[in-house]
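Just one protein chain is left out here, and the rest sit where they should.
Chain nomenclature is as follows: A, B and C, assigned in order of appearance, with residue numbering initiated at 1 for each chain independently.
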Amino acid sequence: MSAMLRLLFFVVSLSPTLLLVTWDGSLSWALIDGIRLHLTLTPLAGFFLTLLALAAPLVALPMLRRPCDWPSLVLYVLLLLGMQLLLLAGDFVSFFVGWEVMTWSSYLLLLRSSRADMETSQSFILFNLASAFLLLAGILVFFSLTGDFAIRSLAEPSLPQALTLLALFGLAFLIKVGTLPLHIWIPSSYDQAPDAFSAFLSGSVSKMGVYGLILLPTLFPDALASFAGRFLNGPAFGYLLAWVGVITSVVATFKAISQEDMKRLLAYSSIAQVGYITTAVGVGSSLAIAGALYLALVHTLVKVLLFISVAGIVLQTGQRQFKDLGRLIERMPISFFGVLIGIIGLAGMPPLPGFAAKYLVFVSLVDARWLLLLAAMILASTAAFIYCYKLIYAPFLGHANSPGAKEAREAPWPYLVPQVILMGLLVLFGLFPGLAIDVLIDPVLVGLQMAPIGAESWAKLTTVYGGYDGVVLMLVFGIAFVLVTGLFLLLRGRMRRAGSPYDLSFAGEVPTADTPLHYGAGMGRELRRIPLVGWILRQGTRGFYLGLAGQMRAAAALLGNLYVGRPQAWILIAVVVLAASLAARAMMGGL
Amino acid sequence: MMHAVVDSLAMIGVSYVMGFLFYGFYRQLNARIQRRWGPSIWQNFFDNMKFFFKSETLSHGPMFFFGPMIIMAGAFTTVLFVPFLKDSTWLQGFSQYGNLILIIYLLVVGPLGNALAVGSSGNPFGVMGVTRGLTRLMGLEVPFFLGLALVMLQHETSSVHAIMAAQDGLANWGIVTNPVAFVVILLPFIAAQNASPFDVVGAPVEVYAGPRVEFGGRLLGVLMTQNMMMSIAKLVLVVDLFLGGASNVLVLIAKAFSLFLLTTAISMVFPRLKTEQAVDFFWKVPLGIGVLAVILTVWLPSWSA
Amino acid sequence: MTLPLTPVWFVALPLLLAFASPLWVRYRLLMPLLVGTPALLLLLAFVLLPEVRTGPLLETIVIAPPLGIHLQLDSASWILVALISLAGLLATAFIWLSDAEPYLRDRRAFVFLLLLIAGCNGMVLTGDLFNLYVFLEIAGVSAYALSALRRDASALEAGLKYLIIGSVAAVFFLFSVVLIYLQTGQLNMAAVAARFGGIPAPMQLLIGLLMLVGLGIKAELFPFNFWVPDVYQGSHPVLAGLFSGLLVKAFLFVLFHLVFLLLADPQVAGLWLMGLGATTMLIAEVVALRQEDMRRMLAYSSLGQIGLITLALGFGMQATTAGGLFHMVNHTLVKLLLFLTAAVLLRSFVSARLADLAGAGRARPLAAALFVLGALAVMGLPPLSGFASKLWILKGFAEAGVFWPVALILLAALIEAGYYFRWIKVLYDPNGDLKAAAPVERMAYVPMGVAAGLIILLGVAPFLVDDLFIEGAQTLLDRGAALSAVLGAGS
Partner (left out) sequence: MLAFLDDPKILHGIYVLGTLTLFFIGLYGLLAKRHLLKVLISIAVMELSVYLLFVGLATSPGETAPILSDGLTEFAGMADPVPQALTLTAIVIGLAVLALGVSLAVQYHRLTGKADIARMTELKEL
């Protein structure tokens, strides 16, 4: 019975794939009073459905590990259904329905974690619902302009109308992707969510905000090319959005560096990555949208991989703080490679596809002549190296720092299989940067009526600004590596393994097991001494939101005083209201 | 195929030879300025060979061993993706398959691989050095990339070949047509070369708390070799971008050497900065010049147009 | 002998059965009849439905109109009658199946519950102002008695408070009825409506205000609703669910029925009511943020929803009115579900306080899941029925291009989320130390399950019923048709 149910669950987790393969035409469902839900699959939605199809079964696998948390599985299925509805939506009502189902089912999934605290879960649901309600408000404004709920571009909105729509929709999607200063719900919820589910939150759920952000400009005529004038070689409004994205990336990157918990670090890194995507959407050219989609693809793969690896580490060691881990490379080698490939992709290093994605965005920024943005983005992406290094050094290298880390074993197969598959996919897309362009991205660009990027061959990424060849790069590097290693081993002389892990050059002393040799938690701490970074790290929005919550409670207390249990007071108020309205009327109208 | 192999080997050879000669010269010059005799110009070569033929090398595990291999492979790859000559079929490597942004990133691949080895050694001082290196990278990369972006924008391509081809004749050299970009990248370039005053990461007195603290013997030889080759690759890249490239090896050496002299001259006269000072400096001075350059060369023309 | 199936039965059947209660005690039929009566009425409502949809059913007792008591079952009041029967059925079924506290299962409870249903049905159906007063008092007295049923200090206090404020409301309402009669010489609503415009404006205002205060207290509008939390907290949750589910809905319906019938131009009054509704909604939602007792929290949430319905109905457009009526139905189902959950939790853990329920989701997973479902529906999250009705209302506002209610409704929903999710979080708190749970009859979940099923069904397929609400809204808003139906085409 249990096995059958698990199998069924896994099959359901493959539903995005099945949908992608079998969907043709469209579907329609009456809701109420002439509102109909139309389901169709646009190329853009198809792209995000592909991402979902990649992530869903891979996250489902670790969730199936015994003992199963059945409510989680049910909620996961609901979540998947909601997201598919959202992606298939041809009208705003089904979009919203999918959006909301996604919101509350992911919230309830978050509650399945034993670590979720009140502040986290409240901020998660309130921000997400605020996003949803802003979206609904936008939808209603849109409806009042067009008279129906279909997702299509407006005929000729006036500037105030367009600005209202942009503000409502834009805020909704920016909350979902978590740009500054609306990101506060992300780090703690990604951190406290059930470990496997964090992968899905970061990898897939946040992509729905990206989907919305890319969808948003299509609502306006010519918006992808220009909206509200041009700045240099790109849309002026997008320039603002791009800065929001890039500032998000920079701040989140530095915050990520200063984290001491693996999942929190990954959460901030998610914010930073989505910030890049926001920037690219802001640029809005064909190159940039391609870059945004590529980044979304890579981010999905990488974050699912990293979160699952980390989930495996947490499962096997019971530790999640950097200072409590170490030296897992010998105990969990496959997870080590998972994290290694993951951070290479995350940092955007060649030859993995993270580089291709960043290349497209960089080039699009040069093309738009927005060089200051480019510089800020470079700052974020080089600073990212530090947290990437922290992520691999602290758990896997150095010295084991806790009994859990000293005795851990390799993660169980439900954690390893997704990692291996994802590593394979990352290497594949790295070898063939044109593959993703040709198969996944160009159809979307054509669907959005933009110039496709085009790929001579799958091995090549070609743009008007030049490109590169992934196969040649990988071959050169591989051959060089083999040659160097071979030559090195051919040389005379022998290698000797150090006798003990404490056989180190340690300031002239001989370290022992008691010497604090692990640098995991401290890494990046000295960055605070750089004035700008120190300033960034001292800022935070938590105080503001806590203050807001406090004000609401104070208002509740104040208004609650009206409801004190004195019947005579209630009657008095009623009589006074009656008399006052009569008097007011008498004074105004003359009785 | 054969051509590619021979060409690649030639590039590696050229960069290796140039590398140890330039550094030998650097040590001589440094010594003379400090009124010492200094070692022979071949000294670097001797040192390198000595390391390579050490009979015993201490290792701290597989990753510790593979780190230097990755950095060496990274150096080879970088060298092979930088075109050494223009209008020539030789010394091109695989540069037509790459571009400027790729090269910038390739410069970092190796050091990051080595960082894994440092971490694997279990020496906290090594990791501290790596963190400093990455911090410095974070500082220097911003103005460096901004300067290069100005060049890319100028030529509307990220292909080094195309940029080189556009600089026929002295008047069209990048340093003449886009001097601000050169000014912007100059100091970060020095830092990228790991030269004074930004050399706190791998500086001799800091070795004990630097990335190389645990390396010895043949592994140290590998690190030394890749460092020299990488320096040459960067020098050649700047020559390609700003000094019009070179049509034969001699011109290449001459241009690279003059550039080397310039950077050395700057290096010699400044005292070493702490990491955070360096980063702060990069974000204030070169980046400030870069922002000015962007406003002057990108914003103003577009507004006046 | 065949009994004619007429609207009278909606009032007569519960009354007759209630007064014959000693008989039922004797034959041990109390519980079956308690559940059977609303079930029969529901059945009757559905039997009459096809007829109602073709035209209103008028039932006149004594002489000819305008001087007669008459009941009017049209598309709008049909919705309320069916809703009252359904809510009554669910609540009584819960009382029966959950083996509830003895005081809910004895003769007094039987009588008062049936009287409550009769009173509400009568209020909704009657076409006569004085009858309205009588039914209002019947419903009121049974509600006072019901809330005091437990006979402990808090229940008696709730009953007394309810009685005092309710009697004052009744006095105000009676006052306005007296004034109307003195001015027009009529009590039939349609006849009054035809002459209402002839009353001098200041007197109109006085009548309107007196009526507003009277019905406003009963219908829980803002400056008159301070009694609600106390009464809901002191009463048994099932009864609170009934008050919120059918009593208030009946009063709201009456209020708007009168507004749309009496006033030739209900725009100004509608605007005032919208203002009151919006204030009610916002203030209640904000105050609910700091409630620590589940019954009190639900009371405030109920106020918030009442405010929303008032806001929607006050706008007087077809779409918002239909949405408002639909929301009445949804809110009844949802609040009933939530109050029944509260009853289960109260029964299990003896307390309904937030701190005492931490982790209750593990001991009572089904109850907690139903609470979550109800909370999602009350916030209007898809795919539950609250979403469909809210969307309808919002769409109505958007069509008319009026956006301030949209903003307020969404803001209120967000605040609402602030406390409902707090409760959900606490229910699923992994670290709460929970007292041992008292057993709960499994069958108690059946009526809750039915309510939950209806919530989901109406959320996924609201198109099944939307015609009913559109017709209801048209009937409610079409003053001319209502007048001519009663007074004849000529008037």
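Going forward, a residue touches a chain if its C-beta (ideal position, glycine included) is under 8 Å from a C-beta of that chain, and two chains touch if they have at least 3 such contacts.
The structure displayed is predicted, hence computed values, not measured ones.
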Omitted chain: which shown chains does it touch?
A, C
Touching residue (missing chain; options A:P181, A:P412 or A:G565)
A:G565
Only one of C:D99, C:D293, C:E399 or C:D478 touches the unshown chain, namely C:D293
Which of C:V8, C:L40, C:L58 or C:V178 touches the missing chain? It is C:V178
Could you pull out which residues of chain C are in touch with the chain that's been left out?
67, 130, 133-134, 137, 140-141, 144-145, 148, 151-154, 156-161, 163-164, 167-168, 170-171, 174-175, 178, 181-182, 185, 187, 229-231, 233-234, 290-293, 296, 353
Where chain A meets the left-out chain, the residues are 560, 563-568, 571-572, 575
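Basically, only the chains that are shown with their structure count from here on.
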Farthest chain relative to chain A (centres taken as mean CA coordinates)
C
When centres are defined as mean Cα positions, the distance from chain A to chain B in whole Å is 35
Per the centroid of Cα atoms for each chain, what is the distance between chain B and chain C, given in Å?
78
Note: chain A residues in touch with at least two other chains are none
Numbers and ranges of chain B residues touching at least 2 other chains:
none
For chain A, which residues count as touching chain C in their complex?
30-33, 35, 93, 96-97, 100-101, 103-104, 107-108, 111-112, 114, 116, 118, 121-122, 125-126, 129-130, 133-134, 136-137, 140-141, 143-144, 552-553, 555-557, 559-560, 562-565, 567, 569-571, 573-574, 577-578, 581-582, 585, 589, 591
Can you list the residues on chain B that touch chain A in the complex?
52-61, 63, 65-66, 69-70, 72-74, 76-77, 80-81, 94, 97-102, 105-106, 108-109, 112, 115-116, 119-125, 127-128, 130-131, 134-135, 137-139, 141-143, 145-146, 149-150, 152-153, 156-159, 162, 208, 213-214, 217-218, 222, 275-276, 279-280, 283, 287, 290-291, 294, 298-299, 302
In their shared complex, at which residues does chain A touch chain B?
232-233, 327, 329-330, 340, 347-350, 355, 359, 362-363, 365-366, 369, 371-372, 374-376, 378-379, 382-383, 385-386, 389, 392-393, 396-399, 464-469, 472-473, 476-477, 480-481, 483-485, 488, 491-498, 501, 503-507, 516-519, 523-524, 526-527, 529-532
